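Shown here: the complex without one of its protein chains, the others still in place.
In order of appearance the chains are A, B and C, and numbering begins at 1 in each one.
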Amino acid sequence: MALNKVVANVEEACAGIQSGMTLMLGGFGLCGIPENSIAQLVKMGVNNLTCISNNAGVDDFGLGLLLQGRQIKKMISSYVGENDEFERQMLSGELEVDLIPQGSLAERCRAGGAGIPAFFTPAGYGTEVGEGKEVREFNGKPHILETALTADYAIVKAWKGDTAGNLIFKATARNFNPMMAMAGKITIAEVEELVPVGELDPNQIHTPGIFVQRIFQGERYEKRIEQRTVRPRA
Amino acid sequence: MALNKVVANVEEACAGIQSGMTLMLGGFGLCGIPENSIAQLVKMGVNNLTCISNNAGVDDFGLGLLLQGRQIKKMISSYVGENDEFERQMLSGELEVDLIPQGSLAERCRAGGAGIPAFFTPAGYGTEVGEGKEVREFNGKPHILETALTADYAIVKAWKGDTAGNLIFKATARNFNPMMAMAGKITIAEVEELVPVGELDPNQIHTPGIFVQRIFQGERYEKRIEQRTVRPRA
Amino acid sequence: MLDKNGIAQRIAQELEDGYYVNLGIGIPTLVANYIPQGVDVEFQSENGILGMGPFPLEGDEDADLINAGKQTITAMLGAVYFDSATSFAMIRGQHVQLTVLGAMEVSQNGDIANWKIPGRMVKGMGGAMDLVASAENIIVAMMHTNKRGESKLLADCSLPLTGVGCVKKVVTNLATIEITDGAFHLLERAPGVTVDEIVAATAGKLVVPDEVPEMKL
Partner (left out) sequence: MLDKNGIAQRIAQELEDGYYVNLGIGIPTLVANYIPQGVDVEFQSENGILGMGPFPLEGDEDADLINAGKQTITAMLGAVYFDSATSFAMIRGQHVQLTVLGAMEVSQNGDIANWKIPGRMVKGMGGAMDLVASAENIIVAMMHTNKRGESKLLADCSLPLTGVGCVKKVVTNLATIEITDGAFHLLERAPGVTVDEIVAATAGKLVVPDEVPEMKL
């Protein structure tokens, strides 16, 4: 029988997350972020967190909420500073920031989940990112050695999920979620719709349930748009 | 507008493949192999091929057909010898064989397609596979450095594909096909059903068309079963 | 003394609720027939399925749905298909809790040889090297001795290795043996087998405690 990964609610899903831990959080900008779990982390008041996430949210949404409460010690991201509080904490030295090229961040998370401890990439060679890293030429082109990333907890957000933890993401809300799901010692998936096992086509799963330890349906999704750009209707 | 990757037939799809080239061929056993393209390679009579494929077919099907015609110089595989002709050529020294752990083979193809020239894996450390390869410890565990694989042509087989080269595989016929599609300088996809662009759900594509240069609908699929195992009906 | 089914049955006792399990070809495949009551597990086959079910009913076989032994199979409710890179990401990334496989030789420090006999046709390692190099929990299912009556539990493997220091437990027709600190440790006797018989059939260093219980099947 398929394994059952369902937990009752966000409290149960986030149980065990402690101050000082390293968390991965899926999403790109505010797209595909685990809104319910972030709210729960605020409520739990855990702090000194190291957060691996491509971005750091805005002042009043996404990871910005954790920044407001000074819950984050260090951010590992590719692009940050869409919010004033982030900038203030970074410039004052309260917040450590480790900036990683976006593709290397994605690949390092995948590597962490896939048991690949290190790999060579051309990205960042000859820049600050490459400083102190091993350089090696392949096919006449210099590459740097990057290592895998893992986390105590990975928290991802999917569109649909089944009780066995199988996930399907929607459109570009997929982004970092699948790789982070692979790289968490414990992976929490919050979904917009939790369905019985057997309802998702086995051929169309983005994240197999083996990578997910806990799954729950989020109570409410705001799904805020960061840059609303439209064409006027005729 | 979506790009159009459609070629008229298998002849046009395989045009340009020459003796001495390195080919990747998708499939696991006889499951998910590009049957029509293999038949065309037999017809074309190209030889001295280096074939990267997890297996080497059986005597009268799959890559076995190329072995019959002595078209293959070297096999790069994880498991071979399901056919007598293979064994004969290998033992007589006519055929070179490079055996690679299955997971390393898959990851090396992916790496080739993803611009990762090399990565560390624990598989094969301390064995013949690790001989001559760099060893490094990560987290107290020895790993060996494996390099990327690429091919002049990758030939894959999908269930459905659209004119833009987007592919969907069926069940376990997916296997090596997606990684090989990434790693071909030119990738040929043969599909059971070729549909107009827009018919496949953009959220459910296994191989994005960017990895496919030529696509065609195969004329006929035998889809032979290698080990038919069944339970009797009551 | 156990037959192949007995070995599988004993190994099935190692299954814990919630495990993802990869079963090799041969005796390991039989483990699926003895899942204990109340224990839910899912079987992974490294060619690209999680949630592998039994063989199909006659006439239901699908050429596109096979296991790593190339046999036609079925998919359980909640199954997932994936590509080979993802499959070995699961294996190498230690997401599979238990791997059961056969062996030609096992050494007292946990080395395993199961893919190549020099001078004989070499078919390849398939996924075995990835599996043994990665899995945290590897159980070997095999006969205690080979067809010539020679022990398969050795001080050092004589055949080319598949992996180094990776086997944690061996279940044979004679015994359950744990490997730690560079030695075989006798845990259990198979029904009707004496400690002396096990000692005689084991070439490597075997630690025998005062009490060696008989397996319960």
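Observations, loosely collected:
By definition in this document, contacts are C-beta pairs under 8 Å (C-beta built on N, C-alpha and C of every residue); 3 or more make two chains touch, one makes a residue touch a chain.
Values in this document were obtained by computation on a predicted structure and should not be read as measured data.
Taking the full assembly into account, the omitted chain touches A, B. Within the set B:Q68, B:T147 or B:N203, the residue that contacts the chain not displayed is B:N203.
Considering A:Q18, A:N48 or A:T172, the position touching the chain not shown turns out to be A:T172 (whole complex).
For chain B, the residues touching the absent chain in the complete assembly are 1-4, 110, 112-116, 162-164, 166, 182, 197-198, 202-203, 205, 208-211.
Interface with the hidden chain, as seen from chain A, comprises residues 28-32, 54, 77-82, 87, 90-91, 97, 99, 101-107, 109-110, 121-129, 159, 169-179, 206, 223-233.
Here is the rule we use: only the chains that are shown with their structure count from here on.
Taking the definition of touch as given, a chain qualifies here only if it contacts chain A and chain C alike; those chains are B.
Comparing mean CA positions across the assembly, the chain most remote from chain A is C.
The centroid of the Cα atoms in chain A and the matching centroid in chain C are 36 Å apart. Chain B and chain C, compared by their mean Cα positions, are separated by 29 Å.
One inter-chain figure worth recording: chain A and chain B are separated by 32 Å, centre to centre, where each centre is the mean of the chain's CA atoms. Chain C has residues 75, 81-82, 85, 88, 91-92, 134 in contact with two or more other chains. Each of the following residues of chain A touches two or more other chains: 114-116, 202-203.
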